[in-house]
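Structure provided below as structure tokens; questions to follow.
Presenting chain A:
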Amino acid sequence: MTGNDAIAEAAIRAGCDAYYGYPITPQNEIANYMARHMPARGGVFIQAESELAAINMVFGTAVAGRRAMTSSSSPGVSLKQEGISYLAGAELPAVIVNVQRGGPGLGNIAPSQSDYFQAVKGGGHGDYHQIVLAPDSVQEMYDLTALAFDLADRYRNPVMVLADGRLGQMMEPVTLHEVRSRPPPKPWALTGARGRKPNLIRSLLLGEGELERHNLRLQRKYARISRSEQRWEERNARNCDVLIVAYGTCARIARGCAAAAADFGLKAGLFRPISLWPFPSRPMRRAASSARCVLVIEMSAGQMLEDVRLAVAGMAPVFFLGRMGGGVPEEGEVLRRLRALAKTTRRRSHGAE
Partner candidate 1 sequence: MKTVLYKRPKSLTSVPTHYCPGCGHGIVHRLIAEVVDGLDIRERTIGIAPVGCAVLAYFYFNFDVTEAAHGRCAAVATGIKRVLPDRIVFSYQGDGDLAAIGLAETIHAANRGENITVVFVNNTVYGMTGGQMAPTTLVGQKTSTTPDGRDAPTMGPPLRMCELLNTLPSPYHIERVALDGPAGVRKARNALMKAFRAQLENKGYSFVEILASCPTHQRLSPAQALKFVGGEMASQFPVRVFREEGKAVNA
Partner candidate 2 sequence: MGQGDLEQTRRLDSRGLAGCRESGRRPLADRALILDGANPWVFRWTNRRLRPSFQAMRCLVQVNRQFCKGCGLCVSVCPKGVLSLSKELNKFGIHYVEAIRPEECIGCCRCAEICPDAAIEVEKEISGPDA
């Protein structure tokens, strides 16, 4: 299955009631899959008039207490930012998929990771967070999308699946695990005030101190999420010469390069964040504490790099290898960099002795 199709299939199996989307490369396959399969399996499919309309239809379905998803790619996700802020402010569950492409502006249709800031640091206005999950394989495109619906309902929060064009287009074998997801009861939803007081969903709080109290509540929720929902993968991360930190497509490349690096005697480990928010800071610091240096590989000008620097907090020097505008790091350039780093760190440690 392709990555895009896996996302769509996972959503359907997770009980997604409605999908609203708008065409944009490289994620059109998600909408096409949904158009074919959703109505047949009892769900709603609408090709909306814009990404803006789509996120607001998601808002409506979430208000009604049902599971909804939308997908897009970078420029379209920019349009959704207002809607995501509203979802977060009104505490509504929703799943948003961003299959990243080169930017800024119209960019190109090649893969990138340059929407990290937009996804993790806000994108929309106000003090909010969406949970951000970063798959690195078609299997994870499936598993993490199903998980996204669960997390969204559990915390009444938007969840983003942050992939890239390469993951969306690639084809790999997938095991379609049974999704045991059951939506929790939603007494807050708008279903018609029968036998209860009318419900109200809003994010406008004009009363004295009301909005600040609401923000404090949201921050406490985010703290709870931070404690419980950090996800990451470590491979040979202890006592390595270079700890590579990468996610998504870059992690796949890093895995291969780390194996190849052993050939010239370099012990390269991999720390792969799977949840970009909440960011697995403490485990990363632990791993970095025994590494001689850290190399962050990203398809961007260095966005996750900033969070890695914060997490590592000086435990080890942090280096960066990035490609922008749709460029994808090649094994050759990564290995050259690893070799160079290996020389530097050995020289340093020799100097220290």
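Throughout what follows, contacts are C-beta pairs under 8 Å (C-beta built on N, C-alpha and C of every residue); 3 or more make two chains touch, one makes a residue touch a chain; residues count from 1.
In picking the candidates, the idea was that all candidates are chains of the complex that A comes from, given by their letters.
Just so we're clear, the structure is a prediction, and the values are computed from it rather than from any experiment.
A.B. asks: Looking at this complex, which candidate touches chain A: 1 or 2?
C.D. replies: It is candidate 1 that touches chain A.
A.B. asks: Going by the contact rule set out above, which residues of chain A touch candidate 1 in the complex?
C.D. replies: My answer: residues 17-18, 20, 44, 46, 48-50, 52-54, 56-64, 66, 68, 82-83, 86, 90, 190-195, 198-204.
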